[in-house]
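One structure follows; several queries about it will come next.
And now, chain A:
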Amino acid sequence: MGKITSLSDLKRIREEVQSQIKIRENSDHPEQMVQIKVGMATCGIASGARETMNYFIEETEHQAIDAIVTQTGCMGYCYAEPTVEVILPGKEPVVFGYVNKKKAEEIIEKYIVQGELIDGIIPLSFKTIDD
Partner candidate 1 sequence: MSNYKMNVLICGGTGCKAAESANIQARFKNILEEKSLEDEVQVIMTGCFGFCEQGPIVKILPDNTFYVRVTPSDIEEIVMEHFIKGRPVERLLYKDPKTKESVPATKGMDFYKKQLRIALRNCGFINPERIEEYIARDGYLALATCLTEKTPAEVIGEIKESGLRGRGGGGFPTGLKWELTAKSVSDKKYVVCNADEGDPGAFMDRSILEGDPHSVIEAMAICGYCIGADEGVVYIRAEYPLAIERLKIAIKQARESGLLGKNIFGTEFNFDIELRYGAGAFVCGEETALIHSMEGLRGEPTFKPPFPSQEGYMKKPTNVNNVETFANVPVIINKGASWFNKIGTEKSKGTKVFALAGKINNVGLIEVPMGTTLREVIYEIGGGIKDGKEFKSVQTGGPSGGCLTKKFLDTPIDYDNLIAAGSMMGSGGMIVMDEDDCMVSIAKFYLEFTLEESCGKCSPCRIGNKRLHEILDKITQGKGKEEDIERLQELSHVIKDTSLCGLGQSSPNPVLSTILNFRDEYLAHVKDGKCPAGQCKAMLKYTINEENCTGCTLCFRNCPVGAITGERRAPHFIDQALCIKCGVCYEKCKFDAVKLA
Partner candidate 2 sequence: METVNLTIDKKQLVVNKGITILEAAKGMGVQIPTLCHMKLDDLNIENRPGGCRVCVVEVEGRKNLAPACCTEVQDGMVINTHNMRVINARRTVVELILSDHPFDCLVCAKSGNCELQDMAHNLGIREIHYQGEQSTYREDTSPAIIRDVDKCIMCRRCEMMCNEVQTVGVLSAINRGFNSVVAPAFEMNLDHSVCTYCGQCVAVCPTGALTEVDETAKVIRALSDPEKTVIVQTAPAVRAALGEEFGMEPGTLVTGKLVSSLKRLGFDHVFDTDFAADLTIMEEGTELLGRLNKFLGGDKSVKLPILTSCCPAWVKFFEHQFSSLKDIPSTARSPQQMFGSIAKTYFADKLGIKRENLVVVSIMPCVAKKYERGRDEFKVNGNPDVDHVLTTRELAALIKLSNIDFNSLPNDDFDQPLGESTGAAVIFGTTGGVIEAAIRTAYEIQTGKELPRLDFEELRGMEGIRKATIDFNGLPVNIGIAHGLGNARKLLEDIQSGKSEFHAIEIMSCPGGCIGGGGQPYHHGNAEILKKRQKAIYLEDKNKTLRKSHENPYIKKLYEEFLGNPMSEKAHHLLHTEYFDRTK
């Protein structure tokens, strides 16, 4: 890490190392973050959920979006895998189906960043994953 010899040194290093604990920081107050839960049951993984999840992690990181990307079990929409639930701070959860890389890109760009509703929402009176 090297010697820290000034306040600005410290602040710079702090920025650098903050990413190391970002997962922890974020999960401490998830309600203030964008929560992205990727269905990662066998069905999901088979349909490419892992790639989808990786994409979300990389892209939110890249665009500096305060988001927590977690995996979850089967949401019961196996026909529409990979499925992703997105909770914007203060809003109701929304579940998207068939989320491949391209769809993920759209979700980030439109729904997460701009708050516009887009196609692909699974229109059911669903329960949240945690229930």
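Picked so that all candidates are chains of the complex that A comes from, given by their letters.
In this text, a residue touches a chain if its C-beta (ideal position, glycine included) is under 8 Å from a C-beta of that chain, and two chains touch if they have at least 3 such contacts; residues count from 1.
What you see is a predicted model; the values in this text were computed from it and never measured.
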### Task
State which numbered option touches chain A in this complex: 1 or 2.
1
### Task
Mind listing the chain A positions that touch candidate 1 in their complex?
1-7, 10-11, 13-14, 17-21, 23-24, 26-28, 30, 39-42, 44-45, 53-54, 57, 68-73
